[in-house]
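A single protein chain has been omitted from the complex, and every remaining protein chain is retained in its original position.
On to chain A.
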Amino acid sequence: MAFSSLAEIDAYMKTNKCEFWEAVIREEARDSQQPEMDIVNRMTQMYRSMKEADEAYDDSLTSRSGLSGKNGKKMADYAATHKCMCGKFGGAVMARAIKMAESNACMKRIVAAPTAGSCGVVPAILITYERMTNTSENDMVKALFVAAGIGDVIARRASISGARGGCQAEIGASSAMAAGALAWLKSGSSHLITQAAAMALKSLLGLVCDPVAGLVEVPCVKRNASGAMNALCAVDMALAGIESAIPADEVIDAMREIGDLMHKDLRETGKGGLAATATGIAVAERL
């Protein structure tokens, strides 16, 4: 796909009288010289792989480092008691996000979205939404195209690499992708897609990548749950009619600038932040 801004996608939709997901499919087809049908089939396969990964969660597993595992089940059990502060939907989203991120840490099969470290955010929201609303797979795949379109613009204008832009580029991007996808599912409005994505990304600007012992585990697993809940918050604000004071493309540009200004110790080197705490250092030495 070759859109370099969300404004360009907006303009394309207006000129061609199409929806956001259609613009993404058409541009990908043009760019890759593949038939649109193949692209839709491939994305459907991605969505099915996400669902398979969700179902394949194994609560008996612990990662090789011993740092991750078993919390997905704890969250799911708690959410089932209906005591969850974030409600039934929020509880299920958090449980799925943690499960997927733990599966990733335990070398199970996942779908990078946009990265392996942030693989829990988008499926947690989409799969939970599908289960609770009985939405058709067709529409879920369209929502995934919305997510991919947003992620692609972020990758082009800024980055989706923690080593380059910090965690804001991974969990921040996935949260914006999930927010845009859910805003479309809830409202069918393409205007709200960009509003929700802008507000989700704004709230995670500056988030550093500081993994303990350099591993995609602490704090990555729990940040998947937080990133997903941040997306829900952004979608609810957008649906309430709240608008982002800064346009989405400018928020993405700010993310890039913040990434450039971020010290390298805070960009996936495992040298700063949580990795540099007494406990973080002790864990790294033990491994």
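The rule we apply is simple: a contact is a pair of C-beta atoms (placed from the backbone, for glycine too) under 8 Å apart; a residue touches a chain by one contact, two chains touch by 3 or more; residues count from 1.
Here is the rule we use: contacts and distances are computed from a predicted model.
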{"item": "Chain excluded from display, named as in UniProt, from \"Sugar ABC transporter permease\", \"CbtA family protein\", \"L-serine deaminase\" or \"NADH-quinone oxidoreductase subunit F\"", "value": "\"L-serine deaminase\""}
{"item": "Option touching the unshown chain, where A:M13, A:C86, A:A155 or A:L239 are the choices", "value": "A:A155"}
{"item": "Hidden-chain contact residue, picked from the options A:C18, A:C86, A:A163 or A:L239", "value": "A:A163"}
{"item": "Contacting the left-out chain in the complete assembly, out of A:K108, A:R131, A:K186 or A:R256", "value": "A:K108"}
{"item": "Options A:I9, A:C119 or A:M140, residue touching the unrepresented chain", "value": "A:C119"}
{"item": "Touch residues of chain A, complete complex, unshown partner", "value": "1, 24, 28, 31-32, 42-43, 46, 49, 63-65, 103-117, 119, 122, 144-145, 147-149, 151-152, 155-156, 160-161, 163, 177, 213-217, 270, 287"}
